[in-house]
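Apart from one protein chain that is not included, each protein chain of the complex appears where it belongs.
All chains are identified by letter, namely A, B and C, in their written order; residue positions are counted from 1 within each chain.
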Amino acid sequence: MGNGLQDLRERVFRANLDLVAKGLVIETWGNVSAVDRARGLVVIKPSGVPYDRLESGSMVVTDLDGTVVEGDLQPSSDLATHLEIYRCFPRAGGVAHTHSPAATAFAQARAELPCLGTTHADHFHGSVPVTREMTPAETAADYERNTGRVIIETFRDLDPAEVPAVLVASHGPFTWGDTCEAAVRNSIVLETVARMALDTARLGALEPIPSHLLERHFRRKHGPRAYYGQSRT
Amino acid sequence: MGNGLQDLRERVFRANLDLVAKGLVIETWGNVSAVDRARGLVVIKPSGVPYDRLESGSMVVTDLDGTVVEGDLQPSSDLATHLEIYRCFPRAGGVAHTHSPAATAFAQARAELPCLGTTHADHFHGSVPVTREMTPAETAADYERNTGRVIIETFRDLDPAEVPAVLVASHGPFTWGDTCEAAVRNSIVLETVARMALDTARLGALEPIPSHLLERHFRRKHGPRAYYGQSRT
Amino acid sequence: MGNGLQDLRERVFRANLDLVAKGLVIETWGNVSAVDRARGLVVIKPSGVPYDRLESGSMVVTDLDGTVVEGDLQPSSDLATHLEIYRCFPRAGGVAHTHSPAATAFAQARAELPCLGTTHADHFHGSVPVTREMTPAETAADYERNTGRVIIETFRDLDPAEVPAVLVASHGPFTWGDTCEAAVRNSIVLETVARMALDTARLGALEPIPSHLLERHFRRKHGPRAYYGQSRT
Partner (left out) sequence: MGNGLQDLRERVFRANLDLVAKGLVIETWGNVSAVDRARGLVVIKPSGVPYDRLESGSMVVTDLDGTVVEGDLQPSSDLATHLEIYRCFPRAGGVAHTHSPAATAFAQARAELPCLGTTHADHFHGSVPVTREMTPAETAADYERNTGRVIIETFRDLDPAEVPAVLVASHGPFTWGDTCEAAVRNSIVLETVARMALDTARLGALEPIPSHLLERHFRRKHGPRAYYGQSRT
């Protein structure tokens, strides 16, 4: 195994721990993966191992069909969902899944998370969608892969690079990004804006942000005319 | 006293402290016990001793009728409730009682905690039930034992191994498990899913998860076809 | 100054810091005092001094009329409220005042905090009352003393030893106890049960606990037939 993959295992390991440090997961819930597209390999957290026993060497390496190619442990039971996302969203370099409480509340209410303010608009280009409910047949066989499929279906008319997050109905959020670190950051931001939306709901109906303000804030941080942050040139 | 029981005192002591570390109890509230079925002995926290003065030697050992057989302190005033659970739920190896805030909110609303999503379904096979209110007579004499009895009555048509938790009306949660550590873990998960349910309630009526999804998630983690986690063979 | 009073300054100092450690106060809000009834002296926090600059020597000693008898600093601006409580509630040995958020929410809603469950009943014998609004005249002159008077008026038909807490309308909670440590503990418990009540309110109307259960729990911990905790004999 080349150094590149060793680096990726270390990064995926740290990204998983970051979810715990940020309070997004408890117990063994949640998982982060990254893909190395050049080699066609995915690195993912093992299933059901307590976070305090994880080390970078416990990360599992699979190919894009989910066959374990390195590691002694079983991969996360959500692996097939991650793989479906990598297959259909070609720019995704990392995927994160949590049961973070505020985002999960929207998933449990089967409600999309509307864009209520600039905090949201700075990171997500509009509502974070909720999937449709899965059918009994989709749940009975190939459940985790079908979870991925229903996510893809939800993005039929959406750009996953502009809204790198989804709420799986009755389940919880998945996020992605260029890297596994970006995927985790999107999970953190999603939980934050979901919590703000729950607080806003205490004050009345949820009114989306005007579209011109949404555009302004999203484009301030993303794309060719972004001017937030330090120059990358 | 054999080493086995000394180990159990240490474990019950640590399980009690874990409730504090996880933020589930304040002051001297809450108590954890474990049963050694081979010897017919129960180890439980003493009553009303501040957590920072507890040590494994302060744990109280009683028989299954509640007679203290070892220890200088009074056992938890909720002992009789624990004993009733051990008597009627033969697979329970540990019991935990807290006043954790979100679960207690459901108990105070005298409302069952419905299964709203997969976080809940991964751990509890359906709603966590609430007991009926106790009568004045049940409260006047043998109150703690009657609390146990009303819990048992609530499980007349439920499997306590599949739903290892209950909300005692106007009071708070009791949980159990194979071990005292599992009982504490169930208290943590219960509080987490109760908090998510309170957040979900801000977004409208509480709609239970579809039954096929409940089955899928519960069976993914429990029983002969479980595939979550690492192989135990 | 005798050693006894030095001890009391130390205890009042520590009780004030405990409010901060428990998260009940931010900035310079909140104050704790204690009375030495034998000497007719009160020890209280100085006004507006940041908590990280407080030391036991900054505590201010006054007589029961509020005249400073020791200390270089101005006493808490709420001193006159504390004095009124000591004057009229002869068993109060300590008083605490916070703007803890959940209890303050009830004060701002000008709503009493009903007894919704055993967590509350274990500590307070029924609802924690809210004062009436103060009149413009009561606010214009002698405001802090009048705050104390309206507290006393609220307890005309209540026993302050059984309900050692009050919500001052549009303001926040005051609590008391045998000692300043007990007053602080009552502030912590009050905030906890107020938070639980706010969570319970998300699930529907607030229904008080049945009176037989209230009696059982309060008497389990208080008075001649108490059996919670370790024997005091």
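Just so it is clear, a contact is a pair of C-beta atoms (placed from the backbone, for glycine too) under 8 Å apart; a residue touches a chain by one contact, two chains touch by 3 or more.
This structure is a prediction, so every number in the text was calculated from the model and none was measured.
Asker: Indicate each shown chain that the hidden chain touches within the full complex.
Answerer: A, C
Asker: So one chain is hidden, and I want to know which residue out of C:E133, C:E162, C:D178 or C:E207 touches that hidden chain in the complete assembly.
Answerer: C:E133
Asker: Since one chain has been left out of the picture, which residues of chain A touch it in the full complex?
Answerer: Residue positions of chain A that touch the missing chain: 116-119, 185, 188-189, 192, 195-197, 199-200, 202-204, 207, 209-210, 212-213, 216, 220, 227-231.
Asker: In the whole complex, what residues of chain C lie against the chain that is missing from view?
Answerer: Counting over the whole complex, chain C touches the hidden chain at residues 26-29, 46-49, 73-74, 77, 99, 101-102, 104-111, 133-134, 136, 139-140, 143, 170-172, 198, 201-202.
Basically, only the chains that are shown with their structure count from here on.
Asker: Graph of touching chains, which shape: line, ring, star, complete, other?
Answerer: Drawn as a graph, the chains make an open path, so a line.
Asker: Where the CA atoms of chain A average out and where those of chain C average out, how many Å apart are those spots?
Answerer: Each chain's C-alpha centroid was found; their separation is 47 Å.
Asker: Give, as an integer number of Å, the spacing between the C-alpha centres of chain B and chain A.
Answerer: 33
Asker: Which residues of chain C are in contact with two or more other chains?
Answerer: None at all.
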